[in-house]
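The complex appears here minus one protein chain, its other protein chains still in place.
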Amino acid sequence: MFPFCFEWAWDIGHAIFFGGFWYAISILGAGMTYCVLKAAYDTVNDKGGSHH
Amino acid sequence: MIENKKAHKFGMVIDLDKCTGCGACMVSCMAENNVPFKEDESNKKDSITWMRVYRLTNGKSFPETQIAYIPRPCQHCGGIGDHGHSPCVSVCPATATDYGYDTGIVSQIYTRCFGCRYCMGACPYHARYFNWWDPKWPEGMENYLSPNVSPRMRGVVEKCSFCYHRYQLAREQAIVEDREIEEMEYQTACTTACPAGAIVFGDLNNPAHKVHQIVKPDPHPDPLNHKVVGKSRNPKVFRLLERLGTNTKVYYMSDREWVRKAGDNYLKGEWENVKTHHGASSSHG
Partner (left out) sequence: MDDALIPEGAKRCGFPTFMIGIVIVGAVLLWGVYAMFLCWFKGLNQTNMNDYYGFALWIWADLAVIAVGGGAFFTGLLKYIFKVDELKNIINFAVIIGFICYSSALLILAIDIGQPLRGWFIFWHANVHSMLTEVAFCLSCYFAVLTIEFIPNILENRQANKVPFFHHLAHNMHGVMAVFAATGAFLSFFHQGSLGGVAGVMFGRPFAYREGLLIWPWTFFLFTWSAAAFGPCFTLLVTKITEIITGKKLVGDKTVHLLAKISGWMITTYIIAKIIDTIYWAWVTVPSMGFKLSHFYSNNGFYGYWILITEVILCGVVPGLLLINKSTRENPATRTIAIILGVIGVCLNRWVMVLQIMAVPVMSFDTWALYIPSWQEVATTILPVAYGIILIAVAYRYLPVFPQELELNKSADAAAQN
């Protein structure tokens, strides 16, 4: 899973597999981080109110 | 150390005409490798037998009935093209079973296996066994367990290792003495236990070894089936399910045609065409 696990190999198979995996994880993480931060910002500024 | 030397390819040939089905190989294997057993061993589908002897008949009625016994350890497949992608090794999700390119032996790492059993599904020889129960031995018998082989815990898969610990011991000795291992220094428990001397074990890559001399493995891909490498050039020798391209390292030998035919599956008429075919170089080998 990580380059320091001894099964790891710097080959095309690992690059594609873990490239795809970390890419998907990054998108999910970034998306959720954006949503949470924006929600916090909106809450503080009460943008759009809480009753629309 | 290892990488400077030519890779071994350990394998065996079992003479089915000598095998009497006595089961000594199975017993010695269990004792050597600390294989646990159940109180009731009558259900063979969930008891662990790294080496299992199958009984075959030619299907004919008396007086033509003939019996053959096929001892079946792990076949230590090299996979399609003999590149080391065994059916089980290629599917194990946690790298808990591995192919030794220096020995040709398929290993099983018990502490890494988490028991998904995908390898068992992939193995057509049923050579892999799951520990459905905690390993238990009768009172006092634990004292007789081999210190060289780790017992396995419940919930993991195990199988024949070609007595790898014996290889390790022989290799250590050879390294200390700065020499190669001798043929007789590394022999599996089943080989040494067989009273009929039906099992011959050694390095298939080493022309000096008896197993090589009997099998005469063809190093080229079989022209009739490119998945197959290492086909025997001995007309009496065959492998189990060779056509699938598993490229096993356990060869079988018999004078009897029906026994050789039972080693694989053939469509109607196919056997007649292939029974005289013995590898790429057979015509001049």
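Letters A and B name the chains as they come in the text, with residue numbers starting at 1 for each one.
In the analysis below, a contact is a pair of C-beta atoms (placed from the backbone, for glycine too) under 8 Å apart; a residue touches a chain by one contact, two chains touch by 3 or more.
The structure displayed is predicted, hence computed values, not measured ones.
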- line: In the whole complex, of B:F37, B:Y101 or B:W133, the residue touching the missing chain would be B:W133
Sole residue of B:K18, B:H165, B:K210 or B:R243 that reaches the chain not shown, by the stated touch rule: B:R243
Query: Considering the whole complex, which of B:T20, B:T65 or B:T95 touches the chain not shown?
result: B:T95
- prompt: List the chain A residues touching the unshown chain?
  reply: 1, 5, 7, 13-14, 17-18, 20-21, 24-25, 27-28, 31-32, 34-36, 38-40, 42-43, 46-48, 50
Query: For chain B, which residues reach the chain that was dropped from this view?
result: 43, 45-46, 48, 54, 56, 70, 77, 80, 85, 87, 90-96, 112-118, 120-126, 128-134, 153-157, 240-241, 243-246, 261-267, 270
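What we mean here is this: only the chains that are shown with their structure count from here on.
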Message: Roughly how far is chain A from chain B, centre to centre by C-alpha average, rounded to an integer in Å?
response: 47
